[in-house]
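Omission of a single protein chain aside, the complex is shown with its protein chains in their original locations.
So that you can tell them apart, the chains are marked A, B and C in the order they are listed, and the count of residues begins at 1 in each.
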C-alpha cells in the first residue's frame, strides 16, 4: 500500500473506525441449522398429533378425527412445498409410498384401500386402535444443516395396553421463516420372521 | 429368512407388487438446491431493481424512489427472516455493516448518515447518480445446496456514461416455498492505491 | 460520493478496470449439490455391489464375499465419518438399527445374530440367496443441497427367479472432495398383512 498522505489519512480514519467498531452491538446470528432439540420436539409433536387424532375419533367420531388429522398434517408435513416421501407402516401394494396430503390423510384416518381392513371397517392408522401413549426411541440423529434425519422407533400403547413399535426414519427441513417440516417419513413394522 | 409357507406367500405378494410397481408413475423430485441459472436471475433482478429505483427518482422524485426501493428490498432480501449481512459499497463508519431493512432502505435512497454527501444532498446509492445500465460479471459461483455464493463485479453506467464497478459477494438462500432470498451482500469499491 | 478530483481519478480507474474485467475468464463454478443423476448412480452402485458380494460367495465362498462386502461398504457408506443410520431389511430385535461398519458387514455376509437363520446357516443378506438382478424403483427423490434423499424399492431377483422387493429410504451426503456417501439406509420388507 502506497503511503501517500492520503493513505495515512485513510489509516487514521481506520483507527478511528476501530474505536467505534469496538463499541458495536453484539453479533447478529442468523441460523437455519436444525438442532437435536428441534428434532425431538418435532417427533414429540407428531406423537401428540397422533394421540389427538385417535382421541378425536374415540370421542367425536370420524369427521372430528379427519379435521384433526388435516390440522396435524398441515402443521407438521411439507406437502404444501413439494412431494413428501411418506411410507406408512401398514400400507401395502402400489400405493404404499405416497407423496400427497390426501395420501397422508387417508393413512391417518382412512378410508385407505392400501391398508388391510380390520373387520371390514375402513379405518386409518390413528383410528383402527385407540392410541393412548406414544414414546420416541431414537437410535441415530443426523444434523445435516437445514435438514436433519432421525432413525429409531416409536412405541405406541393402545387403550388395551397392547403395543406396536414401528421403526421410523424421518427427515426434517427448516424453512427460512423458522418453522420445521417433515419432508420424509418411512415407517415399517418390525420384520416378522415367521 | 425362514421359508415358511407364509414367507413363500409373502414372496409371491412381493412379486405381484413388483409388477404393479413397475407401472408406477414417474419419480417425484423435490429440490431445494439453487442452480447457477437462479443465481444469475437473482443478480439480474437486483440490477433491474436498482435501475428502477434510480429511474423512479429521476422521473418522480424521492417518495416514488423510496416506495420502489421498499418493494425491491422486500422482494429480494431476507430481512423478514433474520439479520441479513449487508456491507454497502460507499458506506463508512460504525454503521457500515447493517442488518436491517431500514439500513438497506437508507442505503438505496438515503438519507444515510454513513454515506458521504454529494453537495449536501441526502441521497442514496440508487439516487445520487442516474444509473441506466447494470451488468453482472461473476468470477466464482458456489452452489452449496440450499445456499449459493457468487463473487464478482457489477458494472454500472450512469446517464453521463461514467461507470462504477463495485466488487460484490452475495449469498442466496432458498426458501422451502421455492423463492430465493439474498442473505448476504458485501459490496466494495475497487481498492484505491493512491 | 464526493466528486473530488481524487474520486474522479477513481472513477477513471474503475472504467479502465471494467474494460479489463470484461476480458475475464469464464465463471468458476464450485458445487456441492447432489444431482438426481448422482442419486441414481449411487443406487446402481449399491445394486452392483450387492450382486458382486453374492457372486463372490457363490463362486469363492465366505472369505471372498466378506472381502468384497468390506470393499463395497468402505466405498459407499460414511462409516468413517460418523454414525450411519442403517436399518436392514430382515434384522430383528434390539440390534435392528445399527450405526457401525461391523454392523453393516455382519448384515451383508453374516454371521448376524439379529438375522433369522435359514436352515441354521449363518448367512447374510447378500449370501443367503444368490442374487442375480437388482433394479431400483424410486418414487421420490429429494435434492436437499449437499444431501439427497431417495425413497422407493429395489427389486431383487435370485437365481431361482424368485424376487424380493424391499422398500428403501436413502440419504446421500456429498463430501467436499466430490465423493458421495450413504449416511442413512432404511430398508423394510413390504408389510405382511396376514
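Just so we're on the same page, a contact is a pair of C-beta atoms (placed from the backbone, for glycine too) under 8 Å apart; a residue touches a chain by one contact, two chains touch by 3 or more.
Remember, it's a predicted structure, so these values are computed and weren't measured experimentally.
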Selected from A:54, A:142 or A:188 as touching the chain missing from the view: A:142
Applying the definition given at the start, please give the residues of chain C touching the unseen chain. 1-2, 4, 6-7, 13, 17, 20-21, 23-24, 28-32, 78, 80-85, 92-94, 99, 145-146, 173, 175-178, 181, 183, 193-194
What residue numbers in chain B mark contact with the hidden partner chain? 6, 82-85, 87, 89-92, 96-97, 99, 116, 139-140, 142, 144-147, 149, 151-152, 167, 169, 171, 173, 183-184, 186, 188-193
Name, in rising order, the residues on chain A that touch the hidden chain in the full complex. 1-3, 6, 9-11, 13-15, 17-18, 21-22, 24, 27-34, 36, 90, 116-118, 128, 137-147, 152-153, 155, 162-165, 189-190, 192, 194
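Quick note on the criterion: only the chains that are shown with their structure count from here on.
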Can you grab the rotation angle between chain A and chain B? Superpose on CA, round to the nearest 5°. 180
Could you put a whole-Å number on the gap between the CA centroids of chain A and chain C? 23
Just how far, in Å, is the C-alpha centre of chain B from the one of chain A? 29
Distance from chain C to chain B - Cα centre to Cα centre, in angstrom: 32
By residue number and range, which residues of chain C touch two or more other chains? 6, 90, 116, 139-140, 142, 144-147, 152, 189-190, 192
